Structures are given as C-alpha cells and as structure tokens.
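Heads up, one of the protein chains got dropped from this complex, but the rest are sitting where they should.
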C-alpha cells in the first residue's frame, strides 16, 4: 500500500468545514482535513494599518498558531518564548496574501479583517487547511457586514482554496500527511481561485531538487485537489456561495 | 428574573467534559461550562525544572491562553505582543498550584506534567473550568503512565475542582457568567478537593468590599457547586474514578 | 520555643513607618516589619490609562521590585532578564487593587497615583508591608493634592492594611517570617479596611490543604493583626488620620 | 521604452561578483546586480545546531539584513526594534534552504557554515543576489576547509543561482528592479542548479493572479537568466569552478 | 552666591558612608553625598562568566538602577520597559571596570563579586557615589572571604574613589549637583586610586567644548576631591583600611 491511510496518490483526505463554530466571531469555522483540525475565525476591526490610512482601502491579515498539544511532541508556546518563529511568520504572511487576492479591498473600505487560524490538531497541511477554512470564515464575516448594511455587496471576487503536493519516495502525492511531509523530497503548496488562476506557488526541494516535468505533474494534481475543495466550500456556504464573484462588478 | 440565562442563584451552568479530545496528548478534554469552552491537555515530559533535579520529585505546571476570538472583542495574542500579561501569569500559577496539591509528586518521580488550557470560547469562569477540566486530563495522563508501567499506581490523592462565586447587585451568586463577573462587587474563586478541603480561596472586592458574613455565604455556595462538579468528574472518568485516592497509600 | 524570634503565635513583628522618606515623591515611607524593609512612594501623574480617558475617574497602580540583595541569595534583576516574573505581576496587581478599594476614584479625577514598592530587605511579608506602607504614602500624596488646591477633599474612604497568616507545623501563626513562610502548609494574605471589611483574601495550600475551621481561625487572627497595623498607621499619620473617611461624603 | 533602464524584457542587469571582499571571512564576495549591492560572507563554525548533534552531518544557515540606508527611505534597524520582521525570516530561511540543496551535508561533517548577506544598496532582487553571491562565498569557504586538510574534497554537488521574474503592466519581465517589483502583479523567485533542476519556486500574485500559461513563460525566462548567472559564477571562481560537482562522488 | 547650596567651587558635598547596611549581603553600604543616596551591595558568587572559566581568575561586575522616585520626575522602571537604557549600560560598565582595576583578580580566584548600586535618591553624582561606596562594600565582601578562610589575603591593591568636575557658567566646579550638571557645558567623571593614578577620565562637552587648559584645571580639582573621599573611606573602614594594598604582594 502506497500511503499509510490507504489513500490513492491523487486523493484528498476527508474534509469537513463546520460553519459558525464560535459564538462571538463575525465568521468562524472548524475545518478538519483527516486528523488535521484548525479553528479559523474572521474578526472585523474598524481601522486599518497606518500605511492604508486615508486611502479608502481595507486590509486582510492573518495570524497562525499551534496549540501546544496539536503536535506529537508538545510544542513550546511562542507567547512563552516571547517571539514568533520564522515558520509562523511565513505562514501568516502566506494566508493573508492569499485571501487578499480574491477580495475587493476598495469595496471593503477602511477596515481590517483578522483571520485567526489556531491549529487544534496537526497532521500535515495546516497552512493549506487554514487558507481553505479561512476563506469560509472570511465570507461569513463579509456577509455579516452586508447584512448590517455596512457594505452594499459581498466584496469577494472568487473562491479560493489551497492544497499541498509533493514527491515522496519518488511518487507525486496529493495532500501530504505529517508523516509523508517529513520524508518528502519536494514539498509544494499551491493556492488557486475558483476560476483556476494561480495565486501562490511555493515549491521547495527539501533535501532534493525537482525537474520542470515533475513541477508540471504537481501543478496538475493540485488543480484537481483544489477544485474538489472549492466544491466543498460551495456546498458548505449554501446560498451565500451564489453571491461570490457575482455582485462584485 | 435574577440571572440573564434564567438560572437560580445557586445553580451551575450545564457542564460537559469530553475526554480524549486530542489525538496526541497523553490526556485531553474539552470542557464546556455554559458558553465557556476550554481545551485542556496534559503532556508528560521526562524532566523536571532545575530546582527539582536530583530530588526524585516530579512537577505539574500549567499554561493558559485565550484564542483571539474566544472573547467578544478580539483579544490580541500574547505571542504577538511578546509578553504574557499579569492576568495570564496569575491564572497559570493558580492552575498549577491547585493541581499539584492533590498529586503525590514523589510517586510521580522526576517528570513534569504540562497542563495546557486553551480557551476556545470565554463566557466567564475560564480559570475554574481549566482547573476542573485539567484535573480530568491530568488523571488520564497519569493513568497512561501506569498503563505503560512507568508508574506502579495512580499518584492522585483526591479529586479537585473549582468554581467562582460572587456578589452581584447585592446577591450572592454561584458560577458567574462574563456579564455577571463584569458587574460583580465581589469575585471569589475557590478550589476544593473531593473531601471538602480548601486548596485556594481567592476573594477580591473589585470596586467594593465584603463582610465576614458574606464570605461565609460564598464559601457555602462554592462547597455545593464544587461537590456537583466532582460528581461530574467521577461520572466522566468512569472506572478510573475508583482509583483516585485509593491506591495512593 | 514556637517561633525562632521568640514571638507568640498571634504576635506581629515590630512595625515602624517612617514618613517623608524621599525628597522628591509626593508621598513616601520606609516601612520596617521585623527585618523586612520596603520603601513605598506615591507619585502623582496627570493622566490616566487609555481605558479611563474621558471618564473623569482616576487610577491607582502599583509596581513592586526586590533589590537584588534584599534576599539571602542574590536575586537576578528583572530589568536584566527583560521580563517581570509571574510573582511580581501577581503582587503588583494585588497592591493596586487593594489600594483602589478605599479611594474615591471619581473624586480623584483623571490622574494616576503610582505606588512604587521597592524591597530593601526581605524577610517575609513584603507584599503586605507594601500595602500597609503604601497606604500611608498614598495618603500623603493625596493630601498634597488637597494642599495644592487640586482636590477639594481627601478622597480616601477608609484605612487599609494587610497581613499574612498561615499554618506552620500545624500551628496557626500571624505575620510569617521568610523562614516560617517557606515551611508553611497554608499561606494566606488578607487585606482589610478600618471598618473590618474584607478587600482581599488569598489563601493557598502550598503542599497541603485546609479545612473551613482552619480558615475561620486564620481570618480571626488576621483581623486582630490588621487592627493593630491600622492603629500604627493612625499614629503615624497624626492629624491627617482624622481626615480619612471623614470629608469623603 | 518598456523598462526605465533601457533593458529588454529578458535581460539581466549588469552583474559583478568580487571575491575575497573581506579580510577575515573564510569566503566573502560583494555582488552587484545593477544598483543592488550585497556583501555575502561565509563563516565556518565548528559545531552544529542541537538537532544535528551526533549525526555526523553539517548545516548551512543564512542571515540577511538591510543596512539602514540601503533603501530609499531609511529602514529602521531590526536590532533597534529588538525583533526580526516576517520578511527577514522568510528570506533567511529561503537562502539557507537553497544553499543546503547543493551541498553534501554528510561530507561537510559536524560543522555549520553561516552565510551572512548584508545589503549595502537595495534596488530589487536582494534575496536572489544573496543566493547567487552566497554560493560563491560558500564555495570559497568550503575550499578553505579542503586546503586546510579538514575536508578531503569539495562537498558541492552543483552550481546554484537565483533570479526573479514577474508580470508588470501585463509584460513578463526578467530580474525586476525595485520600481518594477513595486508595481508587479506577479512576482516569482526561482532558484535553480547548474543542471537545470529546480530548488525553489516562489510565485505570488500580489494584487493579482496568474494563469498556468503565464507561469510557464516565467519559468522559461528564469531558466535563461539563471544559466547566465551560473556562467558568471564559473568565470568568477576560475579553477575552483572545475571542482564543483566533480569530486563529490 | 556661586552655588545654590552655598558651597565653594572646590568643595565636596557632605559625604557619609554607612557600612553593613543590609542584613544578607557580604558587603553593603548606604552612601550619601548631599541629597544623593545610593545603596551599594557586594555579593559573592562562586562562578565566573564563560570567558574566564578555567583561567583561575575572578571577576567583578556591577549593576546600577534608579528607584523610580529617586528622581524629581518619576523614572519608568527598566524592568517594565524590558530593556536597559544606553545610560544604564554605560554606568554599569564604568563601575565594574573601575573596581576591577584595583583588585588582584588572580588572587580572587574563580568567583564573581556582584556590585549592586541602587539609587534611592538622585541629586547628581550617582555614578561616582556608586564607585566610592561600591569600593567599601567590595572591601567588606572580600574581607568576609578572608575571614571565612576562602582567601588567604585581601586582594585589593589600592583605594579607589570617583568624583565629577565640570564647567558651569564658565566656572570650574567640583562635585556637581543635579541642577549644576543639567546646565554644565563640560562634565567630567574621574576615577583615581589612593596613589593618585588615574583609572578613568570621561570628559564630555555637552553643548560645548573645552580647552587643554580647562582640562588640566578639572583634573587638578578632581585630584583634591578624590583624596578627601579616600580619607573618608579609610576612616569608615577602620582597621580594615590598613590591609588595603598591604598584604597584596
């Protein structure tokens, strides 16, 4: 058997997105991707970072954290260490940048949406789960602004989801588990929109390199995986899904 | 109606403790107390802080954190600020001290149990929920050491739970919600064992003072509340409950 | 002999409060409690923390620090470590909260009184000495605002002092020295007003628990000790003592 | 004219790599890429990070910093702020990971090579210049270990260089200047070996997305640019170039 | 009158050095210099900084801190800010370096003496008072090591004291008060031994410069002042003074 959990090489793990997970947040989900579980919340703040003041444009920013016992070995809290690791910085910037790419920041107006991604259980793919789940929380938060009459329309241009692909023992696999990721020669995270436009491609040869041919295979595989994730987002969002990318012109 | 959620003054909110909530931790629960939800995990580390090295004794320490959107207004992460607040320090020390009081640290041997309390939703009573839930996670973690043959018996002397009482608009109430806590003249957290021994009494006249008489009433009320919480712990732990305080002589 | 210094179980150590200890501070004392010596100063700042801006109310906040060689073994400076310990946070919050409870913050107006408590020598009871001495420094600082015509009356509702009680080798003792505190099974700090109202009760079973009965005994003992401390405050303050709680209606 | 400096869309800026730039470092260069200037040094340390102790394997790690006035507006020092930005973390990790991919870490043995990249002047492409220049400094440092008899052969498997490509005003351009980078819809950094294997592909749709077709065009363009950069590395290294990838079997 | 306190230009303020000020420290004094008051303690630690391990040599290091209300305006604690100011660093280094210059570090053996200088009241000259008082505390701490049989002789080569001189409104003055220091055109701190050898000369033209002639005058004046301070140290130390510089060959 190729994969420890019996999946085929091009198969995603079971995905579930539970909306309205938290009582207070404007948008929130618990996304599960196999054994990976991430709480994503979207909070509205009525101000923007200094560099946007007076521009009329809004902002979307993300924070990411592992619960100490989301991991096999207990991870020391970054609050206790007093500083964020390089890995955390990288992931936070990736999530924020990705979600901004499908939002009409001018239509959002001078406000910030904070996307908090707290990993309850980590079995690989936490950053892509955070993007996929974060999109749904974001949609709910933005819809709440429309409901409240603050915005006149949903300022989302398109769906957005992410997945990982990689080369493990010479095989190209979709949606790597922690075990697979640890032994991968190549690890690639891809963020894509509902129309199939690429937003981020981050491929890394950890202890190895990869050819153009392998790169193409990985992009093909990611394409299919993300298409499935977006179908799940659509289903989860129900009627709200219809408004994504529609009234944004 | 006295209380917004229709409770009587001496009534606890609905309590639920879900064991084995996380895949990797030696012990873990999700405790819900009304709208308050806390993930408590207990992790075993095979070393002790410097001041215990060579003494043969173990240690129990706790960490506490609010998820940013556990609260009505988004709370800034302490990892982002780079330092823990005074409130967090106080709560962490309280949880650790309380749990240590019912554990036979010599029987535990030179190892540390980390109790991580991550508040998913905060509606008052997060620190007492953390103690009550943390006890169950701790029991499971210690039991796993017995199962593994590392310990010969469960080194827990007694049950332990905690609740809050307070004076709100002149009434003595049990188990304050966030709303009630915000307007309380007196706020008291009490930690008690299964045998009714006090472990911690922390009473504070926030914007007010209290008489000896009122103090007695609050202690009486807490006594009853904690007895109920310990009954729920017993039920949750099932057969493991029988071993608490039993084989520890 | 029960106690190393020959005291009876219900006896305070010799107390002295030297007013006007520092040249520049609006209020300042050196309080000695046996071998414990704390410099308490009260400084007036003409602004309040952000959460009080525009409310018309004032604030009282405290800071606490050990001189490195106040202790038997040299204590590393928190300034050198770059962060305050949990213990320091807890004590600072306790002192500030306690003193606020007897001050009419509205009559104080939008200004902050900083209470700095610097321990020159530490032999147990530093936090209760800081509260007892801090009250006198505070009274002087507030009186200086009346003298200057900034306030029309002394905004202090009542006297306030604190002491510790504990269970050591099975005996309930008043005003623990460092030696006694280190071996106590129960350690309780109590803050009380001149009228005998409780403000803070912080009882901790360090390496032990305590019964309701023992709790009552400790509260009784603290009552008597605090009454004596307040008598000393009265004497120290002289004519100013008469104005406490008087013109505050 | 398409580009402010008169270049064609597929043209690199003038590149120069000055070896032996610093007196003390085992390897060091000043690389200039148009107006971008980076000092890269490689320092040998005879120990490894904790996770490699006892494995017999070595490590390569990078640090990156902007001189305050390398930029148009003065950049505040990260040492003065007391923390590294997310951007710095990301770049440091990228440089280290890239260089590790072409080094035989087992042949290196338990030692660390520190690659310090200090940007003297920044006009776009500082991270790719750091990788391209860092490779030369690394080669010199490793050669010095061979000369000293510490290593028996040069543990470098292949050449390595990096460049940026992007979409600016709808055109796909090679080697973006700061001005171009600021207005790019897509920005991609590519790291490649002498044999044309990919090591890192980091494509980001900043304020835009990109199609698979555009991605292919960017990869093609980067391929040509990196081939030219490696030719320059070869020329700069002279006889040492012959030993790269040769005696490493 | 030239000086606000009626002193002549070449006059020191009244100096008093109270030995054995703290109960626990191996050496400690309260030095008062007019309204300036500094607690200096000397603590023995049985280890040395890493760079001295295995050399057989000891070390002397100093820490300096202002109590918040030692100053006219309350000074924010460096522990609260989380970092030491440049001024504090400079003073600490000066005190440590100065005291090391008269101690035979080899005879001290592999141990560190910590000199803690805590300014209770600051009216100019705190750093020179810290050196002058710190010397006496150091002598007592070293004598305690001789008494305990740890050292065979007092490893102090000579006396050491410090004073400030300056140019204020065109006049050369000795021992500047805070007021004078604030308006000085030149400010010079001088550290000298009992034999009249210079250890530190730190002259600064703050808002002005100074000629060689003025420099000579200031050195002459400091010479006389320091000679008087050393006479006071001798008197304070009593019989111990006889052993300074005597048995150290």
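A, B, C, D and E label the chains in the order they appear, each numbered from 1.
Following the convention adopted for this analysis, a residue touches a chain if its C-beta (ideal position, glycine included) is under 8 Å from a C-beta of that chain, and two chains touch if they have at least 3 such contacts.
Predicted model, so just to flag it, every value in this text is computed and none were measured.
Remark: the absent chain touches shown chains D, E in the intact complex. Residue-wise, the contact with the chain that is not shown comes from E:204, picked out of E:112, E:204 or E:217.
Here the missing chain is touched by one residue of D:65, D:132 or D:163, and it is D:65.
For the chain missing from the display, the contacting residue among D:74, D:171, D:195 or D:246 is D:74, taking the whole complex into account. Only one residue from D:17, D:48 or D:84 touches the chain missing from this view: D:84.
Although one chain is not displayed, its contacts with subunit E can still be listed: residues 83-87, 89-90, 92-93, 97, 101, 188, 193, 196-212, 215, 219.
In the full complex, subunit D contacts the hidden chain through residues 22-25, 28, 35, 39, 41, 43, 45, 63, 65, 67-72, 74, 77-80, 82-84, 114, 116, 118, 120-121, 123.
We adopt the following convention: only the chains that are shown with their structure count from here on.
Common neighbours of subunit A and subunit E under the contact definition above are absent.
Farthest chain from subunit E, judged by C-alpha centroids: A. Most remote chain with respect to subunit C, judged by CA-atom centres, is D.
In the CA-based superposition of subunit D onto subunit E, the rotation angle is 120 degrees, rounded to steps of 5.
Averaged Cα coordinates give subunit B a centre that lies 29 Å from the centre of subunit C. Looking at subunit E, residues 82-83 sit in touch with two or more other chains.
Touching pairs of chains, sorted by label, consist of A-B, A-D, B-C, C-E.
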